[in-house]
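With one protein chain held back, the other chains of the complex are shown just where they sit.
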Amino acid sequence: MSLATDHWYDFRDLSNLSRVILEGIDKVAPYELAYIVAPIIGFVAAFVIFVLPSQLYVGVYGERRIIGRIQARRGPNRVGPFGLLQPVADAIKLLQKEALTPKVADKALMWAAPVFFVAPCVLLFAVIPFGPRMVFADVPAGLIFFIGVSGLPVLAAFIAGWSSNNKYSLFGAMRIVAMSVSYEVPLVLMLLCVVVFTNSMSLPAIVEFQRETDLWLIFMQPLAFVVYFIAVSAELNRTPTDIAEAESEIVAGYLTEYSGMRWGLFYGMDIGYALAAAAFASTIFLGGWSMWGLEQWVPPWLIFIAKTHLFYLVFIWTRGTLPRLRVDQLMGFAWKFLLPLAVVNLFLVSLERLWWLEAGLGDGMVFAFAGINIVFSAVAIFLWARFLGYRPESIPTRPRLVQKAGGYVPVEDPPGGGK
Amino acid sequence: MSEIVQSEPFVMNIGPQHPSTHGVFRVKATVDGEQVVDAEMVIGYLHRSMEKLAEERTYTQNIPFTDRTDYLSSMSNNLGYCLAVEKLAGIDVPPRGQAIRVIMAELQRLASHCMGAGAFANDTGAWQTPIMWFMREREKILDIFELTSGARLTCNYMRIGGVAFEIPEDFEEQVRALIGPMRETIADGEGLLSGNEIFLVRARNVAVIPPELAINASLSGPMLRGSGIAWDIRKADPYCGYEQYDFEIPIGYQGDAYDRFIVRLEEMRQSLRIIEQALDGLPGGPHSTEVPLSLRPPAGEAYARIESPRGELGYYLVSDEGPSPYRFHIRPPSLINLSVLKEMTVGGSIADAIVALGSIDIVVGEIDR
Partner (left out) sequence: MEGAGVQIAFWVLSVLTLVAAGGVMASRNLLHAVLFLIVTFIGVAGFFVLLSAEFIAMAQIVIYVGAISVLILFAIVLTPQSVRDNSETAMVGPAILLGIALSTIFLFVIHDTAWPTTNGTPALSASALGQALLSTWVLPFEIASVLLTAALVGAIMLVRSETEENEDVADVDA
């Protein structure tokens, strides 16, 4: 399956190196020590090759540079070469700042909220397969694990907003919980489509499915991918759905009263969760570490990281370009638009799967299914939008032009023709 | 059943320190959940007593004050005040001075609408991108102002009887160089925002001002035109020779926030047309008439109004033949446009209230004076 060998110096599969280290420890020390050393090696490796570079240089520096590019400005460019040390400088600044606590706040909870916010983020990466043998915990129900754990930060954000005892914070807290409850439903239904289609809840198995069929799930389940992207950006508070932190409306939402490194933890972990969602999406929908055979020459973990960052780039892009929806519109979108589509899609996928199993069709069928599903997605989105009364052309988007000043010009009779 | 499941309304202070109040302005909003049930405006945080101070200074000394009322459109404010004094004293402005005034006022309208449209997009949540694009063009206009008058924001360029200085040699070249990119930016902004469904659902049918309300509340500028009323002082009561230029009044359909936004964008296009025409037919001659420094207009009163970027900007002056005005009053369009904020916000959500406020395009310096 892979050209990667078992030599420790073969960096295409970093698990070789850790295995050699662990075997060495096993020979000289009691065997329990390996259990303690293994997570440390995994953590350090993940930290060095993924978390730190992603967090600092894609999440903070890259995001600000790209947003700056979108906004016709330069972004950070003063600290260090090309402003590369800006994230470090920011961290030092945040550490120095005083973390204020309002007098009327619930101090214990306000202190605990950032901690509760950080812990699940670390857990999320445990089930992500970075390579064929590079996964911390091969949990059989890894997909459910991911869904469950990614629901925890919402509680932390709620605690943060509630304990601040500020009206804006409370608004942010209520909004984030409402949003999470709404968008969890289509999200889980769509991931259920993936589970039904691949017949597995284990993330490495889903990657293996995509590698064997030579077709990524984004093509087989395009609707699921779209809904996942929308739902996850709603849960992560990324623009256009960042209503829990909506700066122009409720100042900073649940973070209004936070400052210093307490705020910094929230900020950093927001990026962390976005990266986790991107990693999850590239595992589920973009083929994980597989790349049509390229993984035999290029280290699979590099392919995986590249895909993750590519997905994260889309997050940055939407953040820089789209306005924000109102809270009731966003809720309505989840319940009225995404949920029926998700249910219909689940039904279709189940039928396909059943037919696939009953008729004993070969793996080539996935291409037919991909075609069916792509057409279905496009038709379903269009028709359902029309059915819900989406008429973008009902009122012209250009103003009418008149030559003479006068009174009210009725709409039925636009003088000058109205462009 | 709804008596059981009920929430208590509570008061929420939006401002005076809030990212979306465009200055130190405060709305005491009573909200029931996300819905605004009452809104009370609190103004006066930026009051500097300009109208009273102006009674102690000569007519020429008052011009810098007008810079500081609507600080996003100082040229228009200078112009309105100078027109009022000229009306009071019966001073004629040479054609070249008038044409320069028109160019400056229209450039100022562009700069101000850049800010207004960008800030409105910011309020709908288009995070900083449109405003930065518009700012890029606004910077070029401010560069031209700096080139001409030496200042970027508070220009103090108009004088009673004309303008302060002759325009520099490369002025025309610079303004013409600005027109093309400005058109592109307007088209970009329009394409990005009016073609965007999220923007449409945020701004369409939000904060609707019916035409009757718009007239009864004495609104002016884009607020009035957005409600479908063709009214522009440049057409209705021309000053500075606006009657020679060919331009159109953009009007909206139903008076919602989107209409006001798109009217502003279209006004920018029309301003560019006026600037082109004014540059083409820029007459020669003096840029200003000689006016005595200690001007003592005959006793009487005068009211001059112009179409400032925000609406009808009026200056009312009473002279008692002294060197300074006996009474100096400004009709600030922002203040009067703001008076319908309660009608616009009550019943909508907090997010809509922010969009409503953004669509008025207020400048707090002008409201509080």
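Order of writing sets the labels: A and B. Residues in every chain begin at 1.
FYI, a residue touches a chain if its C-beta (ideal position, glycine included) is under 8 Å from a C-beta of that chain, and two chains touch if they have at least 3 such contacts.
These numbers were taken from a predicted model, which means no experiment stands behind them.
One chain is left out of this view; which of A:Ile66, A:Leu84 or A:Val139 touches it in the full complex?
Missing-chain contact among the listed residues: A:Val139.
Check each of A:Phe50, A:Phe117, A:Phe136 or A:Trp162 against the chain that is not shown and name the one that touches it.
Considering all chains, including the one not shown, the answer is A:Trp162.
For a quick check of understanding: of A:Gly24, A:Gly148 or A:Gly371, which residue touches the chain that isn't displayed?
A:Gly148
Given that one chain is not shown, which residue among A:Ala29, A:Val48, A:Leu95 or A:Val181 touches it?
Only one of A:Ala29, A:Val48, A:Leu95 or A:Val181 touches the chain omitted from view, namely A:Val181.
Against the chain that's been left off, what residues of subunit A make contact? List them.
Within subunit A, the residues touching the omitted chain are 32, 35, 106, 109, 139-141, 144-145, 147-149, 151-152, 154-155, 158-159, 162, 170, 174, 177, 180-181, 184, 201.
Assume only the chains that are shown with their structure count from here on.
Between subunit A and subunit B, what is the separation of their C-alpha centroids in Å?
A distance of 42 Å separates the two centres.
Give every residue of subunit B touching subunit A within the complex, in rising order.
Within the complex, subunit B touches subunit A at residues 10, 12, 18-20, 34, 121-129, 132-133, 136, 192-202, 204, 211, 215, 227-232, 235-236, 248-254, 258-259, 262-263, 266, 349-352, 354, 358.
Which residues of subunit A touch subunit B in the complex?
Subunit A reaches subunit B through residues 67, 70-73, 167-168, 171, 239-240, 242-243, 246-251, 319-329, 392, 395-411, 416.
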